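One protein chain omitted, others in place.
Here the chain labels run A, B and C in written order, and each chain numbers its own residues starting at 1.
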Amino acid sequence: MVPLEWYITLSTVIFIIGVIGFLIRRNIIIMLISIELMLNAVNLSLVAFSHYLQDLKGQILVIFVITVAAAEAAIGLAILVSLYRNKAVVHTDKITEMKG
Amino acid sequence: MTMEKYVLIPLLPLIGFCINIWFGRFYQEKAHWISILAVLGSFILSVITFIEVLQGKVINYDLYSWVISGNFKVSIGFLIDQLTAIMLIVVTSVSLLVHIYSVGYMHGDSGYYRFFSYLNLFTFSMLMLVTGNNLMQLYFGWEAVGLCSYFLIGYYFRKQSAADAGKKAFIVNRFGDFGFGIGVFMVFIYLETLHYTDIFANIHTLQGQTINILGFEIGLVTLIALLLFCGAIGKSAQLPLHVWLADAMEGPTPVSALIHAATMVTAGVFLVARFNPLFSMSETAMMVVALTGAITSLFAATIALVQNDIKRIIAYSTVSQLGYMFLACGVGAYGAGIFHLFTHAYFKALLFLGAGSVMHAMAGQLDIQKMGGLRKYMPITFWTFMIASVSIAGIPGLAGFFSKDEILWLAYNAGTVGRIVWVIGTIVAGLTAFYSFRIVFLTFFGKFKGTHEEEHHLHESPSSMTVPLMILAVGAISAGWVGIPPLLGGTNMIGHFLEPVLGHPHVHGTHAEEWMVIAISVVVALGGIFTAAVMYLWAPGIPQLLGRTFRSIYTVLWNKYYVDELYDYTIVRPTKWIGSRILVGVTDGKIIEGIVNGVPKLIAEFGERFRKLQTGFLQHYAMGMAFGLFVILSLVLIFVKQ
Amino acid sequence: MLPQIIFGYFAIVTIVLSLVIITRKNPVHSVLWMLVLFFHIAAIYLFLNAEFIAAVQVILYAGAVLVLFLFVIMMLNLKEELSSERFIGEWPIGVALGLSILLFIFFSIAKLAPGPLGKFTIELIQKETHTKAIGKVLYTEYILPFEVASLILLIAIVGAMVLAKKRT
Partner (left out) sequence: MNIPLPDLTPIIPEIIMSIVTCALLTVEVFVKDKTKDFLGIICIGTALAVMYMIPMSQGVTFGGMFISDGYSSYFKFIFLISLILTILISFKFIQREDAEFGEYYSLLMFATAGMMIMASSADLILLYLGLELMALSTYILAGIKRHDTRSNEAALKYFLLGAFSSAILLFGISLTYGLTTSTNIYQIAEHLKQGETSITLLIAMIMIICAFAFKIASAPFHMWAPDVYQGAPTSVTAFFSVGPKAAGFAVIGRVFFIAFESLQMDWTAILIGLAILTMAVGNILAIVQTNMKRMLAYSSIAHAGYALLGIIAGTTEGLNAVMTYLLIYAFMNMGAFAIVILLEKGENIKDYNGLSKSHPLVAAMMLVFMFSLTGIPPTAGFIGKFNIFMAAINAGYTWVVVVAVCFSAISAYYYMRIVMNMFMKPMEAEAKIYPNPANGAALLISLLMVFIIGIMPSVVIGYTFQMFM
């Protein structure tokens, strides 16, 4: 039997990789993918908890997270598309018009 | 129509203000009608109220309570007792006359309606100040009159000196109000109320309590009294915060008469009188009040001796007379102080309005050395000015005599401090007579010293100006008759009237002594007039001779004891120096702006640095969030580990 | 021992895949590696007796979300992407921040004290089948969040239309 801590550790590592990806990549698409990565990590820990706690709430939340992730991806990409139409950039360092 | 009547007293001018400020531009030239009607209404209601109070009615009720939370309650309420009734009469009557006078004086000014609306606003604020039944309302009125004063001093805002004078008045008053604010706060902290009646009912509980400040044990009562007196010093232009009043003469003359002579500046005296139960509990505080008053009055009177600007002389005279009132309060003669406030309001307003009339004729000329012989051009102005001068000089029979004599006599009776201030007071009486008549002789007698054109222009002022002068002259003669001492066959009506609020000091001197005090003051006053007559009528060479002989004294007095310069070097310049050295940005020459803008500039400098963090770069924001998460995590974990 | 070995394989592969995903220059490659990752994660779900979630993971994530990503990437035509810088200038700071947060969480997970056990034992779920068990909870206890989720999807549609519509 694999201990619960292993799953949570794995989930944390993926989550942090997602965070790092979000923090260091210039490309907005990859940043979106990083967010998906973070959400997947959360899902992993939720399913693991759910399994070990013998409770289904965690898995219910996973279903909702997946739903929201899909919605988020759709909106995020739509925003990206509308930005690209106006400015033809997909890099965060090109969208610093407003600052201070 | 019971309580509404009292509410209307301050409310009418407020309504007038609102109407004029919003709609004034549509009927520019007729704006005075609304203002005057409003103040007239207040005056009539004040008289009715006064009569009611005379019959023994005292009103104290809360109109509206602004409960915010817990026991912190701020009310709009009215306390109309004998003291308030007198103040109401003073404020509304002088205000009414000044309003009427302004119709002529301000005629043709571009901001005519604005001027009248400010005057109304001021009247409202002042009435709120005197009618309030709690400290918060007093404080509100206090700040509001200050604000109006600031607006009105800087009324000719295109003139740099006027704008500066307004700022100066505002800033100097900040110092006093800072202390006052702390005083109000302490009253609330220790007594948990701001209502006068509750304060006075519970004030004895503070007796004997002390508070430790920097290792000194200071009596709580003394501290609170002195903090409140701080406010009074600022507002009533006493030493060392007197510097703003002379500069405040940059404002239009009616403003000087109303705000800087008759009403606002006496708010300090009103405050001390209102809090007489508090002040009477602390000998130290009383002594400070008395000595501050006495020294200020001597100090200002000596400055007034040598000045040439007609309004500034009268301004210093006001400072001096206010000192007199504080002197009276300081020796426990609150009634006499208020009596003097009452008479002073009329003769001083008359002096200012007379000066305004002279300026009107002289096309704005202020230097009395350039006037002369105006007697025959403007007889009404001359006679009324003369009456005011006689009154302020303390010649028996006129208003000034009775109130001044009452103060001197009660001071004489009030122990060692009393004797000291009596001596000072008597000297000041002589000086007052001298400088008052110096104006009269230089302005109205002798030959005209101005240019030919100016002489051609001389004329008596219009009736809207002369009628108020005549009415005020009646006041300057007769206002004192309400307080004729028993020794001269009167009953000291005003003293008895105010006794329920202000008490009456115990008098143990004999009739002979009282005669002596009266005689000395009269002789000194006549001496002052005589000296003035000698120096400015019969032997005009003497002043110059004296000026040359006592050059140093003359220069010191001419420069007002260098107080302005002292402040400039000790406060203003160091602030400016620090401002220009420490703050990286450019500080322009304005000292006051240095203080006002310095701190924000420093913060802004800080902000400019911080601002660079907000790069507009998305990842930096995300890193900020991650960093925040990291810091919180590390702090909490370190904390929990222990 | 076998479960540990299998878990070890999946753990290493998912971590390596995650690292690969966030470091690829070409977004298309990232997305394709993501696909592989999603299958692995779905396998872990199976491992945890969550068949329905595994299926949803594959259908929704791999089938829908990633296709959406691919569509957009293709649409945006990112040729110059391949020649430009991958990371922001301050990437070491980002990495350091991420790793330090990771350290804190590691430190705490060692002392993980899970909550009380619920009633859905593995036997119960197996008896009832996973999908049915989940469905029962979802459509009774969690019907309200379910409805809210439908609104969220509606917003996603509306939003995508509002934002990505061409200028009319």
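Note that a contact is a pair of C-beta atoms (placed from the backbone, for glycine too) under 8 Å apart; a residue touches a chain by one contact, two chains touch by 3 or more.
In this text, all values refer to a predicted model and were calculated from it rather than measured experimentally.
K.L.:
Name every displayed chain that the left-out chain is in contact with.
P.N.:
Counted over the whole complex, the chain not pictured touches A, B, C.
K.L.:
Which of these, A:V2, A:I20 or A:L39, touches the one chain of the complex that we don't see?
P.N.:
Touching the chain that is not displayed is residue A:L39.
K.L.:
Hey, which chain A residues sit against the chain that's not shown?
P.N.:
4, 8, 11, 15, 18, 22, 28, 31-32, 35, 38-39, 41-42, 45-46, 49, 53, 55, 57-58, 60-61, 64-65, 68, 71-72, 75-76, 79-80, 82-83, 85-87, 95, 97-100
K.L.:
Contacts of chain C with the missing chain: which residues?
P.N.:
So the residues of chain C touching the missing chain come out as 104-105, 107-109, 111-118, 139-145, 148-149, 151-152, 154-156, 158-159, 161-163, 165, 167.
K.L.:
Contact with the hidden chain only, please: which chain B residues?
P.N.:
66-70, 72, 600, 603-604, 606-608, 610-611, 613-614, 616, 618, 620-622, 624-625, 627-629, 632-633, 635-637, 639-640
Methods note: only the chains that are shown with their structure count from here on.
K.L.:
Compute the distance, rounded to whole Å, between the mean C-alpha positions of chain A and chain C.
P.N.:
Computed from C-alpha means, the inter-chain centre distance equals 7 Å.
K.L.:
Roughly how far is chain B from chain C, going centre to centre by Cα mean, in whole Å?
P.N.:
Spacing between the chain centres: roughly 76 Å.
K.L.:
Hey, what residues on chain B touch two or more of the other chains?
P.N.:
Within chain B, the residues that touch at least two other chains are 617, 619, 623, 626.
K.L.:
Check each residue of chain A and list the ones that touch at least two other chains.
P.N.:
Counting only residues that touch two or more other chains, chain A contributes 19, 23-24, 26, 92-93.
K.L.:
Mind listing the chain A positions that touch chain B in their complex?
P.N.:
19, 22-24, 26, 92-93, 95-100
K.L.:
What does chain A use to touch chain C in their complex?
P.N.:
Chain A residues touching chain C: 1-2, 4-10, 12-14, 16-21, 23-27, 29-30, 32-34, 36-37, 40, 43-44, 47-57, 59-60, 62-64, 66-75, 77-82, 84-85, 90-93.
K.L.:
Show which residues of chain B lie in contact with chain C when the two form their complex.
P.N.:
The contact residues of chain B facing chain C are 617, 619-620, 623, 626-627, 629-630, 633-634, 637.
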